[in-house]
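My questions all concern the structure below.
One chain of protein is taken out of this complex; the other chains stay put.
Here is chain A:
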Amino acid sequence: MLELVDVRKRYGGRVVAEAVSLALAPGELVALLGPSGCGKSTLLNMVAGLVAPDAGEIRFAGARVDALPPERRGFALMFQDFALFPHLDVLDNVAFGLVERRVPRAAARERARRELAAVGLAGFETRRVAALSGGEKQRVALARALATDPRLLLLDEPFSSLDAHLRASLQVATRQRLAEAGIPALLVTHDRDEALAMADRVAVLDAGRVAQLSPAAELMAKPANERVARFLGLANVTGLGYWPQAALRLGSGGDARVLAATPRAGGLTLELALPEGRFVLELSAREAAALAEPPTVGARVPVTLDAAAFCRFGAGA
């Protein structure tokens, strides 16, 4: 469907995109993952037609769309702060794009009402947008974007202004709604977990290039290089590759000293001194409870390193 070919963009000396190429399959959700300020949003704005690329092609369904103004591309963009129109009520916000497509007002409102019901906001039609909570705004923005039957949905960090609990539930709901509608989508985020939860495939952006593009399930297992591995938050990364957690064998003899122990939600993270060096071991709550000696600092834990399990960067990626 969407195809980016060698897209480039610079602002003065700052490189935003350096030969970015990417293709979306029909109905697929691809996440663009990268640190804040790496140019992800600019890339999205170029797809939307709000910013012109310096070079490269943007195609949709085989046809070039670079020259089209944003209103003729048929892509809907959901903004980070939702950009709801403060002078219109909820219903008129959702119906905005339909009115632009010359749908008669009554039909536009009827359709907008159905979209609102689909995101669970039936009865919110006459509310002012300023009176909505963050989660409600997000859902209104989604309904507004989907009401126009866009060919492609662009999502610019649509959950970053919400608190963690709300974020998780809205991610699931948004993904479901997109699957129902069967619309391909491009999601920009700096949150690894969000990318994993939402996307079919994840593209990691680094210095204006796609450093890695892989299915969400493989992203963590096969990082492309050291920078990507560190950005994804993997432990035990070296210049050549990384040691997956499975390489640290628990209960197979060995005698590693605990240097630091940090509790986390699902268990405990230990920093261990092994003969091969320092390693980070993530224990589940169950594993931690099964240890003979409580893993406090200075305690001994039976862990050995399986040298064969080392993952080299670039192998099979």
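Assume a residue touches a chain if its C-beta (ideal position, glycine included) is under 8 Å from a C-beta of that chain, and two chains touch if they have at least 3 such contacts; residues count from 1.
The rule is short, and it goes like this: contacts and distances are computed from a predicted model.
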Inset, instruction - Quick one: find the hidden chain's UniProt protein name among "ABC transporter permease", "Acetylxylan esterase", "Rod shape-determining protein MreD" or "Anti-anti-sigma factor". - result: "ABC transporter permease"
Inset, instruction - Kindly state which of the options A:Leu4, A:Leu24, A:Leu77 or A:Leu91 is in contact with the chain not pictured. - result: A:Leu77
Legend entry - Omitted-chain contact residue, chosen from A:Gly13, A:Pro69, A:Gly253 or A:Gly298: A:Pro69
Inset, instruction - Based on the whole complex, identify which of A:Arg64, A:Arg114 or A:Arg128 touches the chain you can't see. - result: A:Arg128
Inset, instruction - Go through chain A and note every residue touching the omitted chain. - result: 45, 48-50, 69-71, 73-77, 79, 81, 83, 85-87, 96-97, 99-101, 128, 130, 144-145, 148, 154
